[in-house]
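The complex appears here minus one protein chain, its other protein chains still in place.
== chain A ==
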Amino acid sequence: MNLNMNSAESIVAQIQALSTTPRDISQLHTFLKQSDDLIRSESTRLASSLTQLDPSIHSLGFLYILDACTSGPAAKEQASEHVLTIARFVNACSTEQIRLAPEKFVSICKRLKDEVMMLAAPIRGIAPMLTAIRKLQSSTEHLTTLHPDFLLLCLSAKCYKKGLSILEDDIYEVDQPRDLLLYGYYGGMICIGQKRFRKALELLHNVVTAPLSNMSAITIEAYKKYILVSLIHLGQFNATVPKYASTVAQRNLKNFTQPYLELAVSYGTGKVTELETCIRQHREKFQNDNNFGLVRQVVSSIYKRNIQRLTQTYLTLSLEGIANSVQLNSPKEAEMHVLQMIQDGEIYATINQKDGMVRFLEDPEQYKSCAMIERIDSSIERMMTLSKKLTAADELMSCDPAYLSRVGKERAPRLDFDDYDPVPQKFTM
């Protein structure tokens, strides 16, 4: 017993002693790694000594102890205080120290997520999770394992705006491919919730075309939503899976998403009645996938699509004419639809209420304003950063040994060895 007490205290003492300079911290890190099992077995005793440690200075030690404490199965009563401790720690910890042990940090954050879900109060986990992501990321372009968990919390709590702030960053580095799939899927759902269909389409497209070795359920679900969002936003759907998607996806996606493809086909006819029969047929499947809300949005979007098609044929049209060709019930409804579309900026028209005529106009954008200049300027800047990244990736690729060996293999048999240096196959020191 005494021995155990001593070892627990000695650990705490060590943590307190060695948490100042970076050299000490790396020493502490090795020490903690070695005493990991000890910490786990002592977790209950160490939990009480957590109060002696300051999370901002002794972050690394605190992290290890916290991880040990929270790794066991948690009871509901403890969940709440766990959440508080973890949240406080995350807000106070120092970034450099936790980056030394990222897996532990990730595991306590996942723990946080599980506990708030268990408490049915996901909103409590959002702010700490956001700080955790920002501290774990090496740059805003880095996708960590915490991103999908954070997005899941936002979805459960219906706090879509917070999720959007994370989604605005462009991603260039990914820790694990599975993170990317989940991130794209949840991100797509958040964007759909915020009615930002273009961004949702982009994220879901990334999930569908991500490189895969085996079929993944995430990809299938993402493909279903992708079909629906592309119908809502673009008014059409290209049934061929893009060529740059993985071969696994190309072969198998169609088999799993049959009802959605039929929906897309009936949408393409432009007739509302056909669409509705198709929906009635597959109603259960849509509801099981929790996609019925999206399906209803698809139905309302078909009216918009038809009205937009009218702008290409007519210059002026009466409201009755619109109601007839779009299969709406009355001119009043047609007026509502057209008014809504004008407000959303989807068409340009004027409604003359006296004689019930609608006149379709051209896009009044003259591209002459200063606001347009700023838009183009920012796009050019983004393009320039992208170009720099691509050049860097290109150079990296040129130095890649796999690439060089392939290139060398093709060249070497045909040319004289005297004239050209053969490409080194292996670089041994």
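Of note:
One rule holds in what follows: a contact is a pair of C-beta atoms (placed from the backbone, for glycine too) under 8 Å apart; a residue touches a chain by one contact, two chains touch by 3 or more; residues count from 1.
Simple rule for what comes next: contacts and distances are computed from a predicted model.
Of the candidates "DDB1- and CUL4-associated factor 13", "WD repeat-containing protein 41", "COP9 signalosome complex subunit 6" or "Isobutyryl-CoA dehydrogenase, mitochondrial", the chain left out of this view carries the UniProt protein name "COP9 signalosome complex subunit 6". Among A:84, A:361 or A:407, the one in contact with the hidden chain is A:407. Although one chain is hidden here, its contacts on chain A can still be listed: residues 366-370, 372-373, 376-377, 379-380, 383-384, 386-387, 390-391, 393-394, 397-398, 400, 402-403, 406-407, 409-411, 413-414.
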